[in-house]
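Only a single protein chain was left out; the remaining protein chains are all shown in position.
As written, the chains take the letters A, B and C, and residue 1 is the first residue of each chain.
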Amino acid sequence: MFNEDEAREKLAQLARIFAMQGMLGLFGHVSVYNPEKKRLFITPGMGSDKGQLRPEDMVPCDLDGKPQSSGRPPVEWPIHTALHAARADALAVAHLHPPHATLFTIAKREFQPVTLQGTLFSDGVPLYREAQLVTTPERGRALVKIIGDKRAALLRAHGTVVVGRNLTEVLYAALVLEDDAKKTLQAAALGEVDPLSLDQARAFNAEMDFERRAERAWNYFSSVEARWDRQPGTGRVELFP
Amino acid sequence: MFNEDEAREKLAQLARIFAMQGMLGLFGHVSVYNPEKKRLFITPGMGSDKGQLRPEDMVPCDLDGKPQSSGRPPVEWPIHTALHAARADALAVAHLHPPHATLFTIAKREFQPVTLQGTLFSDGVPLYREAQLVTTPERGRALVKIIGDKRAALLRAHGTVVVGRNLTEVLYAALVLEDDAKKTLQAAALGEVDPLSLDQARAFNAEMDFERRAERAWNYFSSVEARWDRQPGTGRVELFP
Amino acid sequence: MFNEDEAREKLAQLARIFAMQGMLGLFGHVSVYNPEKKRLFITPGMGSDKGQLRPEDMVPCDLDGKPQSSGRPPVEWPIHTALHAARADALAVAHLHPPHATLFTIAKREFQPVTLQGTLFSDGVPLYREAQLVTTPERGRALVKIIGDKRAALLRAHGTVVVGRNLTEVLYAALVLEDDAKKTLQAAALGEVDPLSLDQARAFNAEMDFERRAERAWNYFSSVEARWDRQPGTGRVELFP
Partner (left out) sequence: MFNEDEAREKLAQLARIFAMQGMLGLFGHVSVYNPEKKRLFITPGMGSDKGQLRPEDMVPCDLDGKPQSSGRPPVEWPIHTALHAARADALAVAHLHPPHATLFTIAKREFQPVTLQGTLFSDGVPLYREAQLVTTPERGRALVKIIGDKRAALLRAHGTVVVGRNLTEVLYAALVLEDDAKKTLQAAALGEVDPLSLDQARAFNAEMDFERRAERAWNYFSSVEARWDRQPGTGRVELFP
């Protein structure tokens, strides 16, 4: 069922897409989980250039963060192992440093979606309040508690975590969260923003085929990434510009 | 009179220009109408890469959104059919996700032009308030009512609609609306903005040759698009930077 | 003394630099004056692509805006002729649409320099208040009155005018004005800004060799322009980033 070659390839691809989008930086990481073997693949830590990652660079780990090959996982591997172990719907996990969503980890303001697509996050994006990296299993478990059954969490003064049933979903959700955060920030310069209510969110999402949208976004961003010249700033594109 | 080959070519070109400008994203669309045959051409939905569209990708449809060939129209085709059917001066229609004009669909602030060119929109840009996509003929008709005889409408938490007598006009109007929205947002950081009055708008527009301006903008943006290397961020240029 | 070939070449070069910087757009223009012959060279109007201009595209005009060759001057030629005729120190004139300085023509806030270099404009940047293009000699003369002996003026809801003794000076002054405007806008998000006093400006400028600075900036921006690939967004660089 879980095809390791495919997982490695798609994971490397997603890391390159996030790098192109300027959402990973030097220190972000993405993982995908094989629940049968209780094993994950994760992008390497150690300052590697995420825009150049190949399938063979992906690091297989067990749930204790022990690498099963020569690579080394990033120091914040407990974000991934804790979420993969705790939630059956967290088969893919990204830890990102997105330029706009991260601002909600700095300003005293709760995230509330302001766009139709953003209603994906209408049940909230909880904040992990500790001013520290998630470098131990204990901290990983604390994060799991805070995120609950939500799609994403904010890490104080630091970045975000986005989970999904697969890498396609994680890409779409992360792009939508970043877009909504950016629009909130910019619209605030015009005056008070008008967030969407939970009822509006439900009505909208009842009509939306989230999976199909996510697949199309994957196809589109993959095709842009494939022809990207690896120059920062020349590939970045927006889902809802 | 209505040349189908020309219409397909110009429509694809406009979609590529809007893609270059970052105003379409994955889900925007543009159409042009042939009132004699009551038939429109529309850019395809389904997550296609709008910066790569060719004339043969354009989808011919009737006013019920039924494709007349193998392509598929975007799900929000009723925006286009409703406007084409209702207004003789809406022979071209764009549904965009422009980064700045969209912010007026989020913030509680009415759009008012702040630049000379922006007076094109001095009679207002109405807001379609429903938090939903325009996916049915009923919603299309509701939008037609709201937009009235105006050049553009805002779609709550979503994007914009711009209409014109032809594709050249739609390009110019959409660029001006986006530019004016951007300048309003940025100028607000300096203090209160000073919108132009209806009298000033009238005096200015009495002197301006709108059509000639629009033609020159079309020529300029076409020439930039023609040499665009298809890397996001490397073609985008501004009418009034 | 006034070398026409050199003037054409340098004028075209400055227009290309301003285009690279995103300060001209489709409708800006630059001129240089020969006081002996009472004749100016001006960049062509008519929506030409300013990033591609060659010396032979420059339009020679008399002070009534009459072209002395086959080209056509921009409709706002009276900005240039009025200033060249009235001020011996206005041998070069640029009419720009710079993204940030233009915001001071929209917001109700007087321009005051906030950077050391910006003290070049410590005696103020007056505002031409009419909401119209400067398309007649009368309006040109009104602008001359308003600008007085200053280096620059703001045109309501529209753009800027920068004058200098030569094109090198105009480049430097225009870059500094734009940089200072941008920094004011951005710093305002952090709190109240702290403009430099007239005394501080005088002390700073007494130490500065403005001409040498301007020459170095010219050399630097020329060299960047010479290797520019003509893709919008790939050449733009900042004097004081």
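FYI, a residue touches a chain if its C-beta (ideal position, glycine included) is under 8 Å from a C-beta of that chain, and two chains touch if they have at least 3 such contacts.
Source: prediction; values computed, not measured.
Visitor: Quick check: which displayed chains does the absent chain contact?
Guide: The undisplayed chain, in the complete complex, is in contact with A, C.
Visitor: Just one of A:60, A:78 or A:98 touches the chain that is missing; which is it?
Guide: That would be A:98, which touches the missing chain.
Visitor: For the chain left out of this view, which of A:25, A:55 or A:124 touches it?
Guide: A:25
Visitor: Quick one: say which of C:46, C:127 or C:193 touches the chain that got left out.
Guide: Selected residue, touching the omitted chain: C:193.
Visitor: So that we can see where the missing chain sits, which residues of chain A does it touch?
Guide: 22-27, 46-47, 49, 97-100, 102-104, 106-109, 131-133, 135, 157-159, 184-186, 188-189, 230-234
Visitor: In terms of residues, what is the contact footprint of the unshown chain on chain C?
Guide: Interface residues of chain C facing the absent chain: 114-116, 118, 183-184, 186-194, 196, 200, 203-204, 207, 215-217, 219-220, 223-224, 227-229, 231, 233-241.
In this text, only the chains that are shown with their structure count from here on.
Visitor: Could you grab the centroid distance between chain A and chain C? Build each centroid from C-alpha atoms only and quote it in angstrom.
Guide: Their C-alpha centroids are separated by 45 Å.
Visitor: Mind pulling the residue numbers of chain B that touch at least two other chains?
Guide: 184, 186, 188-189, 231, 233-234
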